[in-house]
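What you see is the complex with one protein chain gone and the rest in place.
We just call them A, B and C in the order they show up, numbering each chain from 1.
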C-alpha cells in the first residue's frame, strides 16, 4: 500500500523535524576553522544554555546520545569507582551496562519499569554508604522506554539530606526541550542530552552540561577518554570552535531549533507538552486501557506508554497502524516487548497532530481487534477544546 | 499565540505540498534552451497526459489557473461569439465575467450554488439554439467555492443529443488529479487546470488540454491572443521546449508530482479522495450540520462545503480555528460569504491528516459556540476504520 | 561524460539562483487568502519598489516576462494605436511583433543590433509626428540578445525636447537588479521586468512598474485585457493580496532575494556588475575577439556578446564548452544565430565565478580551434586584482 500525505512520526524520538530546521540544515557546509564558523559556534554555545537551565558550559558532540552517556562517565570517574543506578526502564538498564563495561562498579537497584527513581531509595542507599564509595548517582529523567519521569529536585534533596558527595548524572535525552529542566537550580552535575527529541533535530548531536563539581572531578578522573574528553572541547569552545570537525550542518539546524524554542518561550513549550500528555492519558483511559506509568506525579510530558490487554501483541498493533495509517509508534523495549506501545507527543507538535495521532491509535486498536471504548478520542478532544 | 507543529492547510487549494515536491523544486535553475531542459520538457509533456485522460496535446503555462481560463477562451472563440455558462458557484461566475470582459456574449443560466450543471438544461438551451449561435459551453467540473461537481459525461451526452456543434470547455482546477477525469473519453474540447490542487504543487503553472476540434477552432478564432496563444506553444513543445521562458523550478516539481501520482496509481488516487470526502460528510452530518451540496450524485471528492447554522458567522469560526488550531479552512465566497466554510481534503493527504482536520473543525465549532453533536468525529473514524 | 561539481549557468538569465533563495522557496505553500499571506504580500510590494527606483505601484504577475510585455501594452493602449519601436536586437523585435499581433500599429526603426536606441532618432520621429499619433515609445533597456543598453535618461530628454506626450515603456528584463535603473527619476511610464535575471529567482514572476500617466492612460485604453489588467491587481494589492492565486513559493524567494539586494546595497550591486562586465571585455579583447556592442557608452553590465571569427560556428563552441566544461553560454538569437555567443555575468555572482567562466570560454575557444591569444584571461584577472 502506497503511503500518501505526511508520515506521523509518533515514536518518542526522533521527532517530526520542522521544515525550518531541515531547510536550515540544507545550507552549504562552511569552513569549520574560519571566522564565520567561530561566530556560529559561539552563538550556539550560548543559546543552548537556557534550554538546560544553566549558565555553566554545555559541550556539544558530533555523535548520538549514547556517546554523551559515555562522555558523562569517562570524564568524571575512574576505573573501579562505584555508581548507583536504578532500574527505571530499558535505557537506565543500558546506561548501567555501559558503566559496567567501562570498568565501573555498578549497584543497580531493581525497579518495576512503572515508577521513577524513589528519592527515599537514593537517601537510603547513600546513607548506608558511610565509606562514601559511591562516586555518582545515575538517573534517567524521562525514561523513553516507559514514559515515566524521575523527580530530580527530590532526588537532589535526598542526596543532600545525607551529606553524601556523590555526583548526580542525569539523562535528559527525551525530556530536554520538552519537560521543565533546571541543571543549575536542581544541582545536577552532568546532564546528558541528544538532538533528536525536544530539540527537534535529526539525530547526530549530543550534549553534556557540566557543573563546577563535575569539572573538578574530571581533573582527577582516570577512565580512558579521548574523543569524549571535555578538556580540549571546553578549551576550543572558548573561541567558538571545536577540537575536531563538528557536524556543521546539524549545528545550522540547532541554531534554528533554538530560535524556535525561544520564539515560543520555554514555559509555553513545557505547558504544551503537559497539555498533550494529559489529553493523551484521557484518550488512553477513555479507551479503557492502562497507562504504564503508575504514579500520577511521574507521568511524562513527552511520551505515553500504553499497556495492551492480555492476549494482544503490541507490535502487531503497531504494524497495522504503520501499514494502514502511515504512523510510527514506539515499540515496547526489553522486558516490555510486545506488552506496550509508546505514543510520542513531543517536539514540533500541535493539537491537530495529536488528534490525528490519537485517532490513528484508536482506529488501529479497533482494526487489531482490541476491545476499546471509542469515545476515548472524545475525551482527548474535550481537553484540547480548553486553552 | 505562537503556532507549533505543521500547519493544516485544509483550504481546497493550494494544498499541502509534499516535501518531495518542494525538494525537487529547490534544484538549481537550468538553461531552458539547453539539451537537458528539452529532455525534461519532453518527459513532462508526455507524463502529464494520463492525468487528463488524454493522448492529445496538453499546454503548460507559467501562470496561475486564471490564465488558463483566458487561454481556453481566446484560442477558440471570436469577438461576439455566444457562450453558454451556468451559475454553479463563485468560480463559474468569475469565468463568465471574464468571457464577457473578453468581448463574448454570455448566456448565464442562474443556479442555487448547491447543484452542478443540469444536463437537461444544457440540452434544452442547445436545442433551442437552432441558429447554432452558441459556440461553446463552459462548465466547472468541481466548483471550488461549493464542493459541488458537474457530471461531465452526462453533459456531453446532452450536447450530443442535440447534435449541436458547440465546444465543451471544462474547468478542472480543483478536480484534476483528485477526481476521475477523462478528457478524451468524455469528449471535452478544452480542459483547464492549475498546479496547486490535486497536482500537489505550489501555484504558478496552469494547463489546457486540447481536442482536435478545439485546435481546429483555434485556426479561425479571432480573439486577440499573444502570451496565451496555443500555436507557438504547440510548435515549440514538439521539441520539449517553450516559446518563452518556462517556470523551470515548478516544472521540476511537476515531474516529481507526476511520479508520485503514478506510483500511487490514478485509480487509487481517485478512490482515496472519495473515501475522505465520504468520511468528511459523515462527520458533518454527525455534527448535525448540513453539507452544501444538495445532490448525492454531485458531492465533490476534493472538498466539502459546510453550512453554518443561522446566527453564526463562518468566518469567525474559521478565524478561531486558525488561531487556536493552526488550520486554514476555505471561506465562503461571493454570495456564500460567512454562510459556509470549506474543508479541503485533496492532494497529498491521508487518513490521520483528515482525522486531525475533522477534529480541528469539531473543536473549533465547539469553541465558537456552535451547537453540535460531538460524535461527528466518531462517524468519520468508523468510516476510516474500513479499508 | 558525467558532469561533476557545480554547473556554470552563464546564460544571461535565468541566472545562478542563490541557495538562500532556493531554500526560501522550499517553505510550505500557505493560504493566499489568510492574514499571514497578506503580510508577506504587503512587505514584498513595498520592498520591490526601490529596485525599480520608484515610489509608485509595482504589479507582480505569476507569469514569465513575456506576460509583462503584454501587460504593459494592453493596459495602456487601444486597438490601432501607433507605437514607436527600435530594432536593437531579438527581444526588441519580438516585442514589436507582439504589439502588432495585439492590433497596434508599429513603426519599427531598423538597427544593426550593435547599438542602443539613438536618442536623436527618437526626437526626430516624435518631432515629425505633429499629429501626435504615436501613443508610446517602446525601448529595451538592456538587449539580452546583444549585450547593448539604451540610454534611457537621454531618450527621456529626447522625448521631452519634442513636447510629445507619448508614453515611454521600457523593458528591463535583463537589467533590473543589475544595472542602475530609476523608473521615477527617468520618467518611465511602464517598466517591464522578470524574476530570473538580476532578481536571482527562477522564472515565473514578472513585473510592471506604473507611472501616474500610465495609470491614467489605462482608464481609457481599449485593448482587451483580463489576466493582465492592472485595475483589480492594484485594488487587491492595497490589502497585500492578489485578485487570483499568486505564485506563493516564488514570492517567498522574492522576499529573500530582495533582502539579499538590500544587504549588499543597490549601489554595490550595480558597481559589481560593471566591474565584471569590464573584466569580461578585457578578456574578450585580450583574446583578440570583438565585443558585439559598438558604442562604449552602451556596454551592458549584465552580459557580453562576443563575435566569433568568420569560419567558426558559435553554437559549436558553446556545445564544446557545455560538454567539456559544464558551462551554459547564451546562443546568438535571430539574425545573430551562430555568429555570437553571450556571456552572462549577472545575478548572484562573484570574481572567482567570473574567473572560472572566462577560463571556460578561453579553453573552449582553444579546444574549438578558434585562434586566440590566451593571455585574455590575464587581462581580466588584472582588473579583478583591483578593488
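Simple rule for what comes next: contacts are C-beta pairs under 8 Å (C-beta built on N, C-alpha and C of every residue); 3 or more make two chains touch, one makes a residue touch a chain.
All values derive from a computational prediction rather than experimental measurement.
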Of A:23, A:345 or A:383, the one touching the omitted chain in the full complex: A:23
Touching the absent chain when the full complex is considered, from A:80, A:101 or A:369: A:101
Of A:34, A:80, A:334 or A:371, the one touching the omitted chain in the full complex: A:34
Candidates A:187, A:203 or A:309 - the one touching the absent chain: A:203
Positions on chain B where the hidden chain makes contact: 19-20, 23, 26-28
Touching residues (missing chain, whole complex) on chain C: 2-6, 8, 16, 18-19, 26, 263-265, 268, 272, 324-327, 348-353, 355-357, 359-360, 362-363, 366-367, 374-375, 377-378, 381-382, 384-385, 387
Residues of chain A (touch criterion as defined above) contacting the omitted chain: 6-7, 9, 11, 14-17, 22-23, 25-35, 61-67, 70, 98, 101-103, 194, 196, 202-204, 223-224, 226-227, 244-250, 322, 328, 331
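Just so we're on the same page, only the chains that are shown with their structure count from here on.
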Most distant chain from chain A, judged by the mean position of its C-alpha atoms: C
Innermost chain by mean C-alpha position: B
Euclidean distance of C-alpha centroids - chain B vs chain C, Å: 35
Chain A and chain B: spacing of chain centres that average the CA atoms, whole Å: 46
Centroid distance [mean C-alpha coordinates] between chain C and chain A, Å: 54
Junction residues of chain A, two or more chains touched: 19, 26
